[in-house]
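Left out: one protein chain. Kept in place: all the others.
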């Protein structure tokens, strides 16, 4: 048996942080070394997250005092714009890095800077970064030292579209992604609109005039096609629940084909993709707590329009679970190590 | 002061029934005469709905024993396929009828029979029925003796599209309606999927392969255009909350125009339509319990695509409130009589 | 017809503020004059609360610039410790005041200062203040110029206990009040624990070691008995929903009596108290949005233990609705003016 590796988490007090902890505690190949938090340093992690009491004795470390270089791999579960300041030193010291924020998701620096409103501090490292969507990029992830973990919406949407775009089956400029997310996707921020009194028993769109996940999706789908232009209409909505993303995709087919064959062929060896019978409707609850992406579709009769439905748990396949999947690939471990999670129903 | 009129409700024990009661109890011009229920006949209405205790002394009457002809107006809050068996006798006796179910929403009998899976029993009355969407059909409603109250999705969707279709501004064959409804839209049925353990903390589409509201929307929008063909892709979803519909519409513009001018002009005198600033996002909670439809839109830059957002309370503007609005028009009362309802927030 | 009176609201941007607005907009005898807000001054009230769009044109006024003396009655929907600084000047100018916060709920200044952690600034006015629980204090409220609107838990709990205590039927030192509140009771505060991600699908007690409503309940129940000591064990809990309080009271009877007779006799003329059949269980949803307190009880066989259940909407009978009930009494209007609100079901 190989010895376990040390991993650390920067920014462990948010929701992707605690979800990483939930999964890493049960992962057989890792030891959780340091967990940093600016606000909660000095406190027991399990004092902030009582669900971890009895399983984790770590104390939050101030980021300034953390010694991350001793870890073999570091996860950044920080806000956007943090990881880019740390990454060069870590990479230089041979540490692997998985950034769960957006710093390395878009290769085009000027687009990134426009959407994220800050100067990019690690343009050189950005070139080396690999976009960590295993079902599309597995080979590159295997060799990567720096992985940009995809956003939650981009994961659900790209897994629905990749097989069709790869095979050049749809018009790539008329795609519509009507996406809906549970409120944990907004993180543990104390904003009025995230209060239970406001968000429960309520439904609304947001970011109608532009959402940061749009350029991420467009650039990374473009990388699949090679040349064709991608144009997406993307409207996110907030669901009055905690976990889950449901993306409803509307595309125009440019060929006649059987989507079931295309999807089954493309994903036949994927451990975390589940294709349902055409016309059926996947539920977010069926993936809650698991790393599965469940897909379905329906071709409208006498029309070239195809509808694809895609559900994931935004904190698992849309964040922490996918990060661990990426770690498993980078470390050459079986991809499902520590990820055989069953959804919690009801 | 004119004397109050007598109204009755057939099928008063479901959710549209109790919502009608909530509104009629406060309506200054009506006396609630008979309330029928097959299952609960003989019981106090307020024993089934304790929220009405102290305000209503009516007992549920068996439909077979009800004397509906004594009422000036009868609401049917029954399942589909009931009202069509009663309507002829009522109309013959000079009683006005508003059907909150689907029996008279579609003029084309063969399409109706295909979608509702039964033979239509009142084809003659169907010809006289007026589709009760006041913002589109007010003049005809004023003269009608039989009004077909629109479905909840069709109300939210048609109010979003009517101004654009009237002015011939969009491609009517590529419309997409991604619609979401709170669970009360499914009624008070004891089905597994409507249990709180199943439906809460869950989101899913349904009726992907076809929903009865689609032909209703298509036929009634077609009536607006006169000749152009309407083709809609309609995907309904279930939101883990009780009240509210949110429709997200995607249309392709065939002219250059300012949607704000079009919507404001079309709806400038409407008491129950509220147009928000372009790019903003209406919340279902802002209309919960009220008869308002709140609309917003956003034109995607460098594109002919327009997004329209529409929210209503499915039980009020999508059912009971709209029925009372129709009654007010039919009776020549001020249209907002009994409908100055403020939404419940939070 | 008498002319309408002007009323103002200090601190109109919180949940009791918006609920006051919802009710005052429909109240036939008042004109809403000024609505102050420190954070939102200069903004349209309906921009913060879209549910009020189209019904209210007021702009939030900075408290420093408000001219409250022009109002006949001023509501304070402020945090604790604000009203006490304004009240003297208002009373001196003949303005009536209803404080929805805690400044005047407890007569014993040292107990108040201990629990609220600040010095009381209006000890003289405190002596004149009347505790605004109409079912107990109606005569005094009629004559009052300054009314302390009771807290939400105290309202639910005292209405359950008052008939028993008045008639000296229970041991007043062994009372247990196990109370549960929807999250709107905590107000519109951006605290982590009030986020939907934390509070939904969760249940917990809080304030186990002491809650400010305890001395309020004890002092005001004591006022009823005249001499007997009141001792209450009070444990509040947070329910994963927005509106509603459910109090479960456990008392030891010191006499043999029929609770139904006692409750019916005590509350027979009360417009907002509804006594259910013994052994039945009132639902918070049956009072959501209404000013009703619904009560039930059950005497355990072969025991002197009596259980009383009490439900209210914390924002209505527990705050804004009761404030308006108090205004109606102070103004000598019918007590239910503007308060014939039906609960929203489902």
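Chains here go by letter, A, B and C, matching the order in which they are written, and residues are numbered from 1 within each.
In this section, contacts are C-beta pairs under 8 Å (C-beta built on N, C-alpha and C of every residue); 3 or more make two chains touch, one makes a residue touch a chain.
Here the structure is a predicted model, which means the values were calculated and not measured.
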| item | value |
| --- | --- |
| Touch criterion as defined above, residue of C:275, C:309 or C:342 at the omitted chain | C:309 |
| Touch with the omitted chain, as defined above, among A:117, A:210, A:279 or A:346 | A:346 |
| Sole contact to the chain not displayed, among A:78, A:286 or A:310 | A:286 |
| Identified contact with the non-displayed chain, of B:67, B:197 or B:264 | B:197 |
| Positions on chain B contacted by the hidden chain, ascending | 15, 183-184, 188, 190-192, 194-201, 240-242 |
| Chain not shown, touching residues in chain A | 15, 18, 22, 25-26, 49-55, 184, 188, 200-201, 242-243, 274, 276, 282-283, 285-290, 292, 294, 340, 342-346 |
| Residues belonging to chain C that touch the chain removed from view | 176, 178, 180, 182, 197-198, 200-206, 208-209, 231, 233, 235, 237, 239-244, 246, 248, 250, 279-285, 288, 296, 298, 300, 303, 305, 307, 309, 311, 346 |
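Here is the rule we use: only the chains that are shown with their structure count from here on.
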| item | value |
| --- | --- |
| Intercentroid distance (Cα basis), chain B paired with chain A, Å | 40 |
| Whole-Å gap separating chain B and chain C, where each centre is the average of the chain's CA atoms | 37 |
| Multi-partner residues of chain B (at least 2 other chains) | 200-201, 242-243, 282-283, 285, 288, 346 |
